[in-house]
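Structure record follows, encoded as structure tokens.
Take a look at subunit A:
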Amino acid sequence: SGPAMAAPKKGGKMRVGLGHGSTTDSLDPATFENLYSQVLGSALRNNLMEIDSNGKLVPELAESYTVSDDARVWNFKLRQGVEFHNGKSLDAGDVIASINHHRGKDSKSAAKKLLEPITEMKADGKSNVVISLKNGNADFPFIVSDYHVAIMPAKDGAVDWKSGTGTGAFSLGSYEPGVRASLKRNPNFYKAGQGHFDEAELITIADVAARTNALTTGEIDAMDRVDLKTAHLLKRRKGINIVETSGTQHYTFTMRCDTPPFDNNDVRLALKYAINREAILKTVLKGHGVLGNDHPIGRSNIYHAGSLPQRSYDVDKAKFHLKKAGMSNLKVDLSAADAAFAGAVDAAVLYKEHAAPAGININVVREPNDGYWSAVWMKKPWCAVYWGGRPTEDWMFSTAYSADAAWNDSFWKHDRFNELLLKARSELDENARRKMYVEMQTIVANEGGVLVPMFANYVMGLSDKVKHNEMAANWSMDGFKCLERWWFG
Partner candidate 1 sequence: MNAEAKTTAKTDGQSDVILTMRGLRIEGYADEVWHEIVHGVDVTLRRGEVLGLIGESGAGKSTIGLAAMGFARDGCRISGGQIIFDGIDLTKASDDELRALRGSRIAYVAQSAAAAFNPAHRLIDQYCEAPVQHGIMPRSEAEADAKDLYGRLQLPDPDGIGFRYPHQVSGGQLQRAMTAMAMACRPDLIVFDEPTTALDVTTQIEVLAAIKNIVQQFDTAALYITHDLAVVSQMADRIMVLRYGNLVEEGETRPIVEDPQKDYTRDLLAVRTFRKPPVDEPEGDIPLLRVENVTAAYGKVPVLSGVSMDIHEKRTVAVVGESGSGKSTTARVITGLLPPSEGRVLYEGQALDPTYRKRSKDELRRLQMIYQMPDTAINPRQRVRDIIGRPLEFYLAIRGEEKEARVRQLLQMIELDPDDFIDRHPGELSGGQKQRICIARALAAEPELIICDEVTSALDQLVAEEILKLLQRLQDDLGLAYMFITHDLATVKAIADEIVVMLAGEVVEQGPKQEILTPPHHEYTELLLSSVPEMDPDWLDRVLEDRAAAI
Partner candidate 2 sequence: MTMAVAGSAFAGQSSPWVSRIAVAAVHFFVIVLFLGSVQTNTWAAILGFLAIHAYSVAVLVYWSRMARSAAGDTVIVALTVEYLLICVLFWELFSLWAWSTFFGLVLVQICAFAMVRYWRELRHAPPTAWFGMVVILIYVMIAATAPIIAPFGETEIVASEYEPWGGKFLMGTDNLGRDTLTRIIYGARNTVGFAFVTTVLAFVLGGFAGLLAATLRGWVDQALGRLVDILMAIPSLIFALLILTVVGTSIMSLVVVIAVLDSTRVFRLARAVAMNVVVLEFVEAANLRGEGLWWIIRREILPNVMPPLVAEFGLRFCFVFLFISALSFLGLGIQPPTADWGSMVRDNATLISFAAGDFQLALTPLVPAAAIALLTVGVNFVVDWFLHKASGLKE
């Protein structure tokens, strides 16, 4: 369904069923890791910057910012008159405390690494925050738009995350982790033309069939992660719309380049040629996605290398590279679990069938869902992985591809690549940057250890009461901001 043209109306109670959420969740943004927390957090709190529906970076709690020429010193000017749900006015102290929440020795925040380059932060009056970085980073405003770096009220330099208080479109009524949260509209919300529902409820419905049924019977108004197998049937139901956005989310089969046989690039290439991406996209994602080209940069990224030829299924090339690697056949274990991504096991099984004609015998090992990320990912030589993607190339590459990245899950080291990464980061010239990022994508595709068969769409199911504008593609549920941006028609 296309974007609704009518002017947004106020009112109603929005009930969203999400496939995520666990009883162990908390309101601490430092530990947010699932869609439930992300959607809830985005309804309650805001960031300095945000990515809007068109994928553009725009100020949110900041009104504007200025940057030094070397992209090292960033000065954010805060919006005036913004109040937290508890009536406290937003000031520079809150921002500094909120960012500091992720820094320091004792921080367990997932954003710690991101914010590490900050050397100094100081308030310039009540409404200016000056942030200095170790090295220049042209993408820094993207980083403060990250959902972890939400702004919370501070007292004595410490933020209060337990209450869920923020500046967001909704304030928290009750919250039962892993079950539901009920929200009320923030009457003092500062964004004009946003935040339409009177009330909202976020319900965890882990089972996809239950979610679908709840949507069909009208017990919820929107759901995430539609069952792709039945999406076409669900679409036919009266009163239900299927909406999808294609962003940076991609699935990979990651090989450890420090472990034989994957230390040989020809083996890696053979494996990259032995997979029938179209078939997997069609069968596993039922077409709800885009082919991957063995690098993590999606079409919605600015510097996506569209010129790079699409790699396709080619048994001969696979055989050729295998032979080049000095092998006539190959037997490898591929670890997968549905925890890696929905359909990972199926994808692996399909891959096994595709690779067989090339003399590659893939033994699919289904790992337990439980503990997948600690016991399999970055441990087993070859496994299925899911990446939410990052809004910028630099962010993505430095998260998982640079030699010193904490999550360099392919254990891949490429000097030229690392050099380019550093250079591109502080480069402010668009064209020069583009050239460098395209080269990096080419290197990763041809020499990297990550097989990226596909980018997966975010597929959501909406009751036709629910209206929305163009949907943001960066994350699921309208960039987590469904509650703020949607309304009932």
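Candidate selection criterion: all candidates are chains of the complex that A comes from, given by their letters.
To be clear about the criterion, a contact is a pair of C-beta atoms (placed from the backbone, for glycine too) under 8 Å apart; a residue touches a chain by one contact, two chains touch by 3 or more; residues count from 1.
What you are looking at is a predicted structure, and each value in this text was computed from that prediction instead of being measured.
One candidate among 1 or 2 touches subunit A in this complex; it is 2, while the rest do not. Listed in rising order, the residues of subunit A touching candidate 2 in the complex are 208-209, 212-213, 216, 227, 229-230, 233-234, 236-237, 282-283, 337-339, 345-346, 348-350, 352-353, 364-371, 375.
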